[in-house]
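Just one protein chain is left out here, and the rest sit where they should.
Naming follows writing order (A and B), and every chain is counted from residue 1.
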Amino acid sequence: MPVSLLYALEVILNGLMAGIMYSLVALGFVLIFKASGIFNYAQGVMALFAAMSLVGFQNGQIPFAEVINVIFNSDVHNFGWTMPSFMAIALTVLLMIGFAFLVERVILRRLVNQEPIILFMATIGLAYFMEGVGDMMWGSDIKNLDVGIPSGGSRWLEDATIGFAAAGEDFYGMYIDVLDVWAAVVAVLLVASLTLFSQYTKTGRALRAVADDHQAALSVGISLRSIWVITWAIAGIVALVAGIMWGSKSGVQFSLSLIALKALPVLMLGGFTSIPGAIVGGLIIGVGEKLFEFYMGPLIGGATENWFAYVLALLFLVFRPQGLFGDKIIERV
Amino acid sequence: MSIQPVAATAKDDKTYAAQAVAHGIEPHVVGEPVMEMKNITLRFGGLTAIKDISFDIREGELRAIIGPNGAGKSSMLNVINGFYHPQDGEIWFRGKKRGPMKPYQIAHQGIARTFQNIALFKGMSTLDNIMTGRMTHMNQNMFWQSLWWGRAEREENENREKVEKIIDFLEIQAIRKTPVGRLPYGLQKRVELGRALAAEPKLLLLDEPMAGMNVEEKEDMCRFILDVNDEFGTTIVLIEHDMGVVMDIADRVVVLDYGKKIGDGTPDEVRNNQTVIDAYLGVSHD
Partner (left out) sequence: MFYREAGDFKTSYSDDAQTFPIKFDRLRYYVVLAIAFGVIPLLINDYWEKSILVPFLIFTIAALGLNILTGYCGLVSLGTGGFMAVGAYSSYKLMTSFPDLNMFFVVILSGFITAAVGAAFGLPSLRIKGFYLAVATLAAQFFLVWLFNKVPWFYNYSATGQISAPERTVFGYAVTGPAAPPQATYLFCLVFVFLLAWLARNLTRGRIGRQWMAIRDMDIAAEIIGVNPLKAKLTAFAVSSFFIGIAGSLFFAVYLGAAEPTEAFGITQSFVVLFMIIIGGLGSIFGSFVGAAFMIGMPVLLKNVLTGTLGWPTALATHVELTVVGALIIIFLIMEPHGLAQLWRFAKEKLRLWPFPY
């Protein structure tokens, strides 16, 4: 095989992996949007917060250590113990569920009938709030996240593909990060279980009912409040998974929350209300970004990944305003 | 008491006019067709909302479109407005075939409308809403608008005068500055009528203007509609479910059912049409 084709393949594969990572974040958005019609800008910060808490629990950090130190002139940082990963993960899950309760109680209940733009703004406020609280709880320095997922280039794949190039060409085998492969597996499992959940369980049906029509759902006895708590809890757990994957890959830091912004073009492509759409959209964006940067990047200065996804989604939207799988918007007078 | 307005074509003018004069009422003169719908078919994906419908609307008349729900009445109005584009058929306006046009261009031709579910601009006051109806008559450019003094202010005041006349006509002076979102349903309908009238339209489309009103409000609305038709000579197309109203005030009636036309003529003719009775009117049982 010619080396250029091999490189292209490598870029595509890496793009697919990156796309899966985007989809993980986009999934959380879709869930909340389906059930409550809210576009949750805070999803990215939720991932950051979940990852930070996980690391904090793992390392036995004292929450709000900095604040306590300043107020009481003390100098405490750690409890002194460390937690095994699975326990830390369990604790973080509980934390995210608690968070979902709080959000429903304090925010959602009081903004029930507002226009979507107001709800969106509220989630932006929530994002800022969570970021501040997260920083105050665990500190804003970059953290290392390690829950035992293997990472680094896959040696097996490198060795296996090194022979694909034609004789005499320099090709060192394809580089695919094993972490990305694990992320892909997790994402697929997550999507599958969520789809099964929503199609075949009672709660899943209730979720779909609420997504369709709040009033009608209320009239058949579905409690909007518990549905919202469940939705935000699931979204929180999805955020945790995304946080773990991204955090393992590039460390737990503020830029993690910006992933939320990247999820937006994914949603625009896939449609705001479709779970498989989040995956497909993510894949398209991931591959598109990497390919564009690989071929066009050097010509125009590089770093095109900052904006390419948005322009791609924008162009797509002009021709198909509801995205690939979204519900068609029929306007009535 | 209901003396039917005497509907006449231009040809029968003299006979009916003579009769009307004998009865002591003003003859209601109706002119040439101002709009003709020819073989209109409208589809939404697999659903055919309007199947091969043709009818005309004569100048100065009060045309009613009636039929059961889902018959395609509102869709028909949307086609006239240019909001929906029929897959088949032609629309002739004032003797000329109408090419594909955007709704706002059609508005500039002189077609105004009210909506079944009120489409007022909830963020604005009554006065502002009716002023938006003058949109087709206001055209000072950006420069003068930025300045306000001079031409823009003059144009604003001129149009305000016209709007005030409509406000007087509809008796809604007291709610001039109220945001329309706060008004009760009946008043909102009236404001919407005002907005449509503000455009000084040649053709006025009313989509169930009396829905949800009690008898008094209906009588008021009827009076307004008839006044508009009489005083300004505006051609009116009316979708309405209240048969009493339709039979009383309409000159001619089109009956739709499942997207097809099943009746077309004066209220008396339609009332006695068996197909219409079966599909829609029903018979009274003792």
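Points worth noting:
Everything below uses one rule, namely that a contact is a pair of C-beta atoms (placed from the backbone, for glycine too) under 8 Å apart; a residue touches a chain by one contact, two chains touch by 3 or more.
This structure is a prediction, so every number in the text was calculated from the model and none was measured.
Within the complete assembly, A:Leu264 is the residue of A:Leu145, A:Leu264 or A:Val280 that touches the hidden chain. From the options A:Leu126, A:Leu194 or A:Val210, the residue with contact to the chain not on display is A:Leu126.
On the side of subunit B, touch with the chain left out of the figure occurs at residues 81, 83, 102-104, 107-108, 112-113, 115, 119-124, 128, 131-133, 135-136, 138-140, 142, 145-148, 152-153, 155-157, 160-161, 195-196, 199. Where subunit A meets the chain that is not shown, the touching residues are 39, 66-67, 70, 106-107, 110-111, 114-118, 120-122, 124-133, 135-136, 140, 261, 264-265, 267-268, 272, 300-304, 306-307, 310-311, 313-314, 317-318, 321, 331, 333.
Here is the rule we use: only the chains that are shown with their structure count from here on.
Distance between subunit A and subunit B, defined via averaged C-alpha coordinates, is recorded as 52 Å.
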